[in-house]
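Only one protein chain is missing; all other protein chains are in place.
Order as written gives the chain letters A, B and C; numbering starts at 1 within each chain.
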């Protein structure tokens, strides 16, 4: 199995570089790198960056770029880390045009840099899903794995179901 | 989906209570509790304890006790946290007698208390596997999901394949 | 020894509550509480909140409120956690009017919630300074302890000297 992890930004990758002047919250290198270092994976993988954006700023142009990036890769299984606010929109967009690849989308409610983050658990979920599924577009958040047509989110609590 | 998590001990649950006199390394409450708190799961679950042992001390009597504990539960999907040294032996034991349940076995190379632990990723893998599989006995370590008949381990590196 | 810890906000206390819609970064309960729980202190203490603000928003009115809060306490030794951007201004303000108390000001370059935070080290520095000093207003950042009249900061790197 070979997995390609694609960074798009989102809470999971929010970091806090050493700078002055207020809320210096920025996107850093993919949190996926740090999580995979702890995992020591028994599968082949690559980590690439599509963009580094808050998901409220992700446009259909970014999504089209994702489609092209995925199609340019010489493999079939992808895990995309993504902000939670428009994760479902991106899943639906990709689901409408990517029929032959497996794409798992995940992210985090709290940055991976946080000691109480859900990033490592969510990425673990997406990795097991990539082991067991063959094609389609899925979301893994809050410990569930659902197709892009079935996943929902409670706007009040932020919880996916 | 309802998942029952069963603690048996192992590295994942090793803790370091506030005491004097040397290597006061002991098993604490299930690390699963802390991981699930960060996850905020969208599935029903329960966490129970079968035993708190280093896996080198797990005997077939303990494994028989596990079988009985599993059979006594009113559900079909189980995740067992277990020490890595005899994880495969326990998987084979359960695989030989549990035909109608889904059992995922996982653990960690470094205690969940460690900031560089693999516990959360591995538990995430096992949770997604429990979403997607229906029955059988599986191991999830190092980012792979394999049946008890297919999983192996490199004795030199400790890595599962 | 009795120490009173006073929260004013700043990076050290930035938390990331479970919500939707973008950069939901907010001030939470004092990080001091979590750090002191790990320390298990052999001294008496109390943790109180003056305000929860980014330090760029701290005004002289807030500083005057701090003076009154400190004067209202029945003790002589205080540790203030504060944002780094105006930490020195607050130190100078307090230094000009608090002559008989000991006040140590500290904070963090990365939120205490981050696994690579400097919060615990900095609070440790301020606690030892409170053990060893009797009066005056001091800043402890980057491993140094300096009076409000002696502390400086490199605006480019954010480092105190």
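The rule we apply is simple: a residue touches a chain if its C-beta (ideal position, glycine included) is under 8 Å from a C-beta of that chain, and two chains touch if they have at least 3 such contacts.
Keep in mind it's a predicted model, so treat the numbers as computed, not measured.
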| item | value |
| --- | --- |
| Residue of C:8, C:55, C:90 or C:126 touching the missing chain in the full complex | C:126 |
| Residues of chain C in contact with the chain not shown | 1, 35-36, 38-43, 109-110, 115-118, 120-129, 131-133, 140-145, 159-161 |
| Chain B, residues in touch with the chain not shown (by the definition above) | 11, 16, 18-23, 25, 54, 56, 84-85, 109-111, 113-116, 153, 155, 157-159 |
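To be clear about the criterion, only the chains that are shown with their structure count from here on.
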| item | value |
| --- | --- |
| Relative to chain A, chain with the most remote C-alpha centre | C |
| Centrality ranking, top chain (CA atoms only) | A |
| Rotation, 0 to 180 degrees and nearest 5, that superposes chain A on copy chain C via CA atoms | 180 |
| Distance from chain C to chain A - Cα centre to Cα centre, in angstrom | 36 |
| Approximate Å spacing (C-alpha centroids) for the pair chain B, chain C | 42 |
| Multi-partner residues of chain B (at least 2 other chains) | 40, 115 |
